[in-house]
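Note sheet for the following structure.
Missing here is one protein chain; the remaining ones are kept as they sit in the complex.
Should a chain be cited, it is by its letter among A and B, assigned in written order, with residues numbered from 1 in that chain.
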Amino acid sequence: MGEETRRIAPLEGRGFDGEELRVLPAEPATRLVLRASAEACEDLSAALGLDLPRTPKTTSSKGARAALWLGPDEWLVIDQAGANLVAACAGVPAFHAAVDVSHRNTAMLVSGPRAADVLSAGCPQDLSLHAFPVGAASRTMFGKAEIVLWRTGEDAFRVECWRSFSDYVLLLMEAAARDV
Amino acid sequence: MTQPFRIATAGRLGHADPVRFSFDGRILMGLSGDTLASALIANGIHLVGRSFKYHRPRGIVSAGAEEPNALVGIHRDAARRTPNVRATVQEVYEGLEAVSQNRWPSLAFDVGALNDVASPFFSAGFYYKTFMWPKAAWERLYEPFIRRAAGLGVAPDRPDPDLYANRFAHCDVLVIGGGAAGLAAALAAAETGAQVILADEQAQTGGALRYETGAVIDGQAGWDWAQTVTADLAARDNVRLLTRTTGFGYYAQNMVGLVERLTDHLAAPDPARPRERLWQVRAKRAVLATGAIERHMVFPGNDRPGIMLASAARTYLNHFGVAVGRNIAVYAADDGAWLAALDLHRAGVGVAAIVDARADVAGPHVEEAKRLGVACLPAHAVTGTTGRLRVSSIRVSPVAGGAARDIACDALLTSAGWTPAVHLFSQSRGKLVFEAETQRFLPGSNAQDVACAGACAGASGLAETVEQGLEAGARAGGATGGRTVAVREARGESWTGGMLGPADNGTGAKAFVDFQNDVTAKDIRQAVREGMRSIEHVKRFTTTGMATDQGKTSNMHGLAIAAAMLGKPIPEVGLTTFRAPYTPVTFGALAGHSRGALFEPVRRTPIHSWAEENGAEFEDVGQWKRAWYFPRNGEELHAAVARECRTVRASAGIFDASTLGKIEVVGPDAARFMELMYTNPWTKLGVGRCRYGVMLREDGFIYDDGVVGRLAEDRFHVTTTTGGAPRVLNHMEDYLQTEFPDLRVFLTSTSEQWAVIAVQGPRSRDIIAPLVERIDLSDEAMPHMSVREGSICGVPTRLFRMSFTGERGFEINVPADFGRAVWEAVWAEGRKHDACAYGTEAMHVLRAEKGFIIVGQETDGTVTPHDAGLGWAIGRNKADFVGMRGLRRADLVAPGRKQLVGLKTKDPDVVLDEGAQIVADPNQPVPMTMLGHVTSSYWSENCGRSIALALVAGGHDRMGETLHVPMPGGAIAVEVTSTVFFDEKGERANG
């Protein structure tokens, strides 16, 4: 019966693709909000197969999997291959909380030479490469929506937001794109 | 259509394209690159508007942003009608349509000018003194009159169709002003490798070099140097050059607001592109190179069209190639105006006289004027002017007294010296200091990392200006070794001198200080005579400096006149605050993208599209769109809701509850944490069971509620109200992080992880049973108020058995991307049982039939659980929970508190208004003693009558009492009842 239950991503068929700017919905991924104190970090890192970053505004990646530092005891773990992240952490006895948010968030991939300018229409952080280098990630604001911004390349960002805000975020990017 | 005052050999627009525009319907020609003001003057037009109070004819005073007089309306189309545009800033474009303001029926003949005749009655403080009584006259007479008279242009009556953009920017060095100082600063800063933003309000950089003819910088003419440097800067990767961009506000920590005008100068702007862009710049360091603003002379009749600032006349000639008259005169107290006269003389314009209020005038400009045979009158003052719609002569008298004479002229250039533009520096909270010798306020100590350079910093000549710019720029760029750029030589004019206030000893009548608000020297003196001591009082009493130009040309005059009257030095009288914005900013620029669909995020559930396709009407609940009801066959709201409510209790209904807030509470101390956050006991709640939880604030009042399921010993699935989701999580995080940090618990919002499909009604189990796997749905295995994990339609589910309708019911949580597909499967099953989809309105009625509260409807932040009839939800044996102590406060346990009750109208067909007040005796005199108010009221199809919930003083003890709801059509009698109107024993949820 599972095959028949259609999965509908919030931004299915949306986005735009220009020469200087592309905004496209990311493929579905599994996501975990991982909350853990420092003591559990090592075990969780081992279980997930990557080092949970300990430095603010940084990420670590391995293959299709990445962990984004969101707070001193909070990470957003994304597996673009769709691996079961909850199961991966289930065996770690140290105190932590692993909560599946695969469907809570959705993501847009923003790329092209104008990507940073479009994001700067709504994001108050300094997005210069110096202040926000490749690999940096941060929870922040884009207009009136909270996002998690992850710079995946000099001209490439992944923008994660809660699904119901994705329409607003995309509309604001479209509006901003008219100005860059 | 020639331009009679255009001088082909002067200015820089020689080869520019001709441009056709109109002013008050008259078709005129200008040149591309003109401002509206320069193009009008090229056509011999100085009269452009009527003044605010006296409706006096007014002309163009300046050539820049400080313009007080030449405000016009610019009309592009029916929706694009911008009032109060400064003609000196607006660039002409092909087809530009400008109209004069504040006149009727025409600019040349204006009825409102009667105010001028009656002006002795309109003197300072007129409004305060005249419109005192009777009180009734305010509504009918004074206020309509004042409102009509207030404001200049006409606001557009259609929504603004233009787009506005926003950009956050960060830089090492922000330079405001692209004159000699700003360009030098930007160049020096750029040379260090710093990220530089340079903003200039004009279409082209260059500042005062536009008109200063003799300036030489680095071996080039001043203007040419400016353009060379500008091109150099524009080519650098580390420089962002913004023209037509005003730095309008200087905020905390070097945040500066810039507004960039992108399309106002274009004939055919692309409607898909923004009109303006707001830059919110965060600069590590700022250099203010905002220049200085020339002051006019204060003398009787100084406001006639044709009387303008000397630097403006020079700008029109030297930049735009336009002569401001054929036979001009000068009245000044500084040297710059002499140079203006000499420039005009060289261009072939007659110079009737140069009147200077100073006795000692000397220098090459004086010699030159004398050599040219111009009448030079030092130690003289202009004491009057003539000319109805344009100045035609001036009356000149010796300052010391003596015979007057009249001199004919068609334009008068005035200059009382220069006021440093310290507006942004002052906004940055920097201290201003008064330099007595030059009678100027100059930047003093900094409050932020900002430097001033050039005329705004008190530089008195071009060499010093460039010098200061280079130094400030290098330092701002972080250079430690001083200079980063060498400029061989900078020589040009100096601009010290000048005076404040009037030179003549007249009454000051019609000697205007503030043109835009029609404030004269006499008004300011009168304000002091009537007891105003501080400049803040003088300002409010006379309105000087309070117009849209904020007194850029006039404030120092006003201050000096007040100081002289008070016999105090200027700094002791004070200086009014420089407030943002420096020049007017459109609402559009400030709103930016936040309009229409982007005003606020519009949040939709995963099931929204299904509801839309099935004809739902939606209502806004916070940012959410929620299906309100599902009309069939053209049903109105009430018919649809009645049917939905009937169907739920007869068979079943399906409801999208996805907007409910959800929080996953995880950790070994999860139950202990829940004990503290909710009034209820949690430790003994079994895994797989649910409980209705009540959350209080520390003061004991209800904050939120919701059903909580225990998924494991260490894991709770908490639901919150739709509107409460963010604040409840914030409230929980607050206590967890700051009051109970030792508890081993983590919180995660899962509001949007789960789509929630409520299936409510006697057939609910039959509907979902074929779809559910791995869960035993029997009453024994899964009683009311329990939760199971399993799957539905092949996808994982957290299935709650719970009820907000009083019927047997389930809430199916599925991962959100599957929400619509599972909904459709449930819908297909539901149709086999005659189930319906229902919306929020039916949900409200159904829960009210059962007396279930809605937080925010039955509660308003002053309702305790006891008041709401929820005392049972408070754990009796708990040592602590948030709000426990608050509940014991004297007021919260006092008798007579408003308590939640049911109300039944005596006439069952009458539906009360929500919010209506309740009294015991409807015949008591007004104001009546209110006992409470109706919180919820509906027609209940299932009860066959109206039902209502209400908060009533001492309500729990009033069962059976008759009370009254006074309404405009008469009082409605009601009976106080229990809050439960349907299935009072509560059997249906279990059965």
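Following the convention adopted for this analysis, a residue touches a chain if its C-beta (ideal position, glycine included) is under 8 Å from a C-beta of that chain, and two chains touch if they have at least 3 such contacts.
The rule is short, and it goes like this: contacts and distances are computed from a predicted model.
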Omitted chain per UniProt, picking from "Circadian clock protein KaiB", "Chromate transporter", "Sarcosine oxidase subunit delta" or "Spermidine/putrescine transport system permease protein", is "Sarcosine oxidase subunit delta"
Quick one: which of B:17, B:270 or B:698 touches the chain that's been left out?
B:698
Of A:18, A:49 or A:71, the residue that touches the missing chain is A:71
Could you tell which one of A:125, A:152 or A:166 touches the chain left off the display?
A:125
Considering the complete complex, identify which of B:401, B:567 or B:741 is in touch with the unshown chain.
B:741
Which residue, B:166, B:195 or B:280, contacts the hidden chain when the whole complex is considered?
B:280
Where B:403, B:879 or B:894 are the choices, the one touching the absent chain is B:879
Touching the unshown chain, chain A contributes residues 56-57, 70-72, 74, 124-125, 138-141, 146
So that we can see where the missing chain sits, which residues of chain B does it touch?
168, 251-253, 255, 280, 282, 429, 447, 698-699, 730, 733-734, 737-739, 741, 879-880, 884-886, 889-890
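Quick note on the criterion: only the chains that are shown with their structure count from here on.
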If you look only at chain B, which of its residues touch chain A in the complex?
163, 165-170, 195, 272-274, 277, 280, 282, 593-594, 597-598, 600-606, 623-624, 664, 666-668, 744, 746-754, 773, 793-795, 815-822, 825
Note which residues of chain A are touching chain B in the complex, please.
1-10, 28, 33, 35-36, 73, 95-97, 99-105, 117, 120-126, 128, 131, 143-145, 162-165, 167-168, 171-172, 175-176, 178-179
